[in-house]
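With one protein chain removed, the remaining protein chains of the complex are shown where they sit.
Then we have subunit A:
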Amino acid sequence: MITLEPIARPGAPLARRNPVAKLAAAMLFAFPLMATLDPVTPAIAIAVELAVLPLFGVHPGLLARRAWPLLAAGGGILVTLVLFAADRSGRVLLDAGPVVVTSGVLVTALGLVLRLFAVALPGVIVFATTDPTDLADALVQNARAPARFAIGALAAFRLVPLLGQEWQMITMARRARGVEAGRNPVARLRLFVSTAFTLLVGAIRRGTRLAVAMDARGFDSGMPRTFARRQRFVTADWLLVVGATATAGAALAVSVALGVFRPLVG
């Protein structure tokens, strides 16, 4: 089941900041972290991210549930690198026949996983604490995104949860027709493709109908739109953006001071 509703406690000081400010802060915080390959910088960043969680009103357990694909990817990277990396430098920690784990491999793998988390978590936090309608409003009002794009995407987004139900329906409808893949992998793949096609045809039709209904209510009138819901970008929003950038800079500075800084380029 795909859940899209925000999971933040309403009124948490950072959760109710302007969505564009949150998005900008997340990006300005995450991008500098990619400049280095050492594990210290992302570790500091993750510590900061977890420390500000209460200010976003997000319970860590809920966040973990929302971020499970990230956790799975992290685990996958760790296992793959430890088992298959060509670099076998450092002290041998485990020697079990074909599997040789060395300290060098472990540090590289951990560094990569930490980087993944440090860079992805801010985005996860922002989307988990932001109402999609507010985000679209703020993109149009504060970031001057075209309404045709932002509101159009918002409307399409509303139809996403329907796709899951539709998939189940189509699968059952096919079984009723005598079409079932059983255990044959080729038949499974073909059935998957044809179910996806049916789903797509339905989604395109529904999307077209929605677009016509939106235009019928003047979405294509070309008149300047007014805003029923006002999104404001205030001093506190600027502070969030500046604070996020400064913290990322500080994390890099600590890494340089400790002498572990390993630039991505050069």
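Quick note on the criterion: a contact is a pair of C-beta atoms (placed from the backbone, for glycine too) under 8 Å apart; a residue touches a chain by one contact, two chains touch by 3 or more; residues count from 1.
Quick note on the criterion: contacts and distances are computed from a predicted model.
> Which of the following is the UniProt-recorded protein name of the chain this complex doesn't show: "Xanthine dehydrogenase", "Radical SAM protein", "ABC transporter ATP-binding protein" or "Probable cytosol aminopeptidase"?
Missing chain, UniProt protein name: "ABC transporter ATP-binding protein".
> Out of A:R88, A:R175 or A:R232, point to the residue that touches the absent chain in the complete complex.
A:R175
> Which of these touches the unseen chain: A:L154, A:A236 or A:V260?
Here the residue in touch with the unshown chain is A:L154.
> Which subunit A residues would touch the chain omitted from the figure, given the whole complex?
131-133, 151, 154-155, 158-159, 161-162, 166, 169-170, 172-180, 182, 194, 198, 201-202, 206-207, 209-210, 212-219, 221, 223-230
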